[in-house]
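With one protein chain removed, the remaining protein chains of the complex are shown where they sit.
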Amino acid sequence: MLQLECPWCGPRDEEEFTYGGEAHITRPPEPDAVSDAAWGDYLFFHTNTRGLQSEQWCHSHGCRRWFNVARDTVTYRIHRVYRMGEPRPGFDA
Amino acid sequence: MNRYSILSLVRNALSHHENWQQAWRSPEPKPRYDAIVVGGGGHGLATAYYLAKNHGLTNVAVLEKGWLGGGNTGRNTTIVRSNYLWDEAAWLYDKSLRLWEGLTRDINYNVMFSQRGVFNLAHTLQDVRDTWRRVNANRLNGIDAEFVTPEQIKAMVPAINTSPDARYPILGASLQRRAGVARHDGVAWGLARAADARGVDIIQNCEVTGIRREDGRVTGVETSRGFIAAPKVGVVVAGHASVLADMAGFRLPVTSHPLQALVSEPVKPVLDSVIMSNQVHGYVSQSDKGELVIGAGIDAYQGYGQRGSFPVVEHTLAAIKELFPIFSRMRMLRQWGGIVDVTPDACPILGKTPVDGLYFNCGWGTGGFKATPGSGWAFAHTIAHDAPHELNAPFSLDRFVTGHLIDEHGAAGVAH
């Protein structure tokens, strides 16, 4: 069971969290301006990274806040936890 | 290929089994093939087998980065059924089921396909409605399906808990009698042997590291054993599909997740069919060795680690204990995980890609094993004709753009 560091509550067991998938997928600000293919990309075609990936998690059984986690999808090691709105960290950091 | 039979067994017994042939060769890769199948799991091997058998394409290599059947083929709970809701899915899976029914004889290798029946339990009134909907659709599609009452279930599965006082009492189930289980390793090995006998080169320990393209066409693959040229490349690598797609410069609508399973210590026969429950969330059958083979849903997070989190195991065993209170004192012998590639509509992607000559077969999620021969059959057709068969045409990448999804988890019974 993973242990995640909620930015507001501290380290907690995975069971308290909800997984939200890849982070930094922006909703097209003008949906009508994008093609069906581009809209399909936004909806379904994500990177599914093997390795370090930025993800959204929510402390749903705690403070109910969403935040970002940079996690390795192979080792499951957590590299960084950062708040919404903060930029994706340089992964070499 | 020496045929396997009781006679060959006796004959070889007389020579102390010293003269058995290799089940398949281990040739060095040739510089060039007519087609390459990337991935030596059940689907990849079936693809190669049907390329050779149905389409006369024998200058074919199967490239496997590890050992044959070492991915989800060797890690799944071996359920085979075809009682899917939507026509497109039902037809594809039933094609597969029909192939299963003749596979042992076809490839002269006992894959131990055991048609012991699969029950999909209904625990709520909406489950019952969905179950009837699926049963009716299956019957009109020519797929055997019955709705069975709790009393009928109890008569066929005496160990099950049909108490109306259960937290989520069993209100009925669909039963597909032609469904069942098979021997997962045997499927990979038998297909490898049959493909090899038709001239296919099966190359283990050969990892694909790049997909070479020219002018939007595939020309071959870079591997840990050098470049291998081919005008057609079919990729069937389950959880690693996105990694291979990335090599070819496009993305897939799949996410890779851990899927866990476990077995108990072996006991005398106590469960003769396969029981699946979405609401209570677990499924169980008993192997010929006597082990209870148990699985449940995927871990929520993405992962390529072939391992998941313990709470999933806890919930699964709570579900199994709820369905079968007498299993409580049985013990978990071993648990493990695989990597499954999940699509938004719980249906596979099987067809052409933005790169000419490059074909992808992925997105089977938690239920790929049952499709092994059908998937290979349809994929072989697609590779051979550079066009999908009508059975797999609906399972195109394009559907995620047009919105023509085949939403199997919307309605019912999709998990596994």
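When the chains are written out, they are named A and B in that same order, and each has its own residue count from 1.
Methods note: a contact is a pair of C-beta atoms (placed from the backbone, for glycine too) under 8 Å apart; a residue touches a chain by one contact, two chains touch by 3 or more.
Here is the rule we go by: contacts and distances are computed from a predicted model.
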item: Omitted chain (choose from "Fe-S cluster assembly protein SufD", "ABC transporter permease", "Sarcosine oxidase subunit alpha" or "Spermidine/putrescine import ATP-binding protein PotA") - UniProt protein name; value: "Sarcosine oxidase subunit alpha"
item: Touching residue (missing chain; options B:1, B:156, B:332 or B:393); value: B:332
item: Per the touch definition above, residue among B:104, B:120, B:162 or B:176 touching the missing chain; value: B:104
item: Option touching the unshown chain, where B:5, B:54, B:209 or B:224 are the choices; value: B:5
item: Residues belonging to chain A that touch the chain removed from view; value: 1-3, 13, 18, 20, 27-28, 31-32, 34, 36, 39-40, 43, 56, 58, 60, 64-66, 75-76, 78, 84-85
item: Touching residues (missing chain, whole complex) on chain B; value: 4-6, 8-10, 12-13, 16-18, 20-26, 66-68, 70, 74, 87, 91, 101-102, 104-105, 108-110, 112-116, 123-126, 128-137, 139-142, 145-147, 159, 161, 166-168, 183, 185-186, 189-190, 204, 264-270, 280, 286, 288-290, 305, 307, 309-310, 313-315, 317-322, 325-336, 344, 399, 401-405, 407, 409-411
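Criterion: only the chains that are shown with their structure count from here on.
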item: Between chain B and chain A, distance of the C-alpha-averaged centres to the nearest whole Å; value: 30
item: For the chain A and chain B complex, residues of the former touching the latter; value: 1-2, 14-15, 18-19, 21-22, 36-37, 39-41, 43-50, 53, 55, 71, 73-76
item: Interfacial residue positions of chain B with respect to chain A in the complex; value: 240, 242-243, 246, 251-256, 300-305, 309-311, 344, 400-402
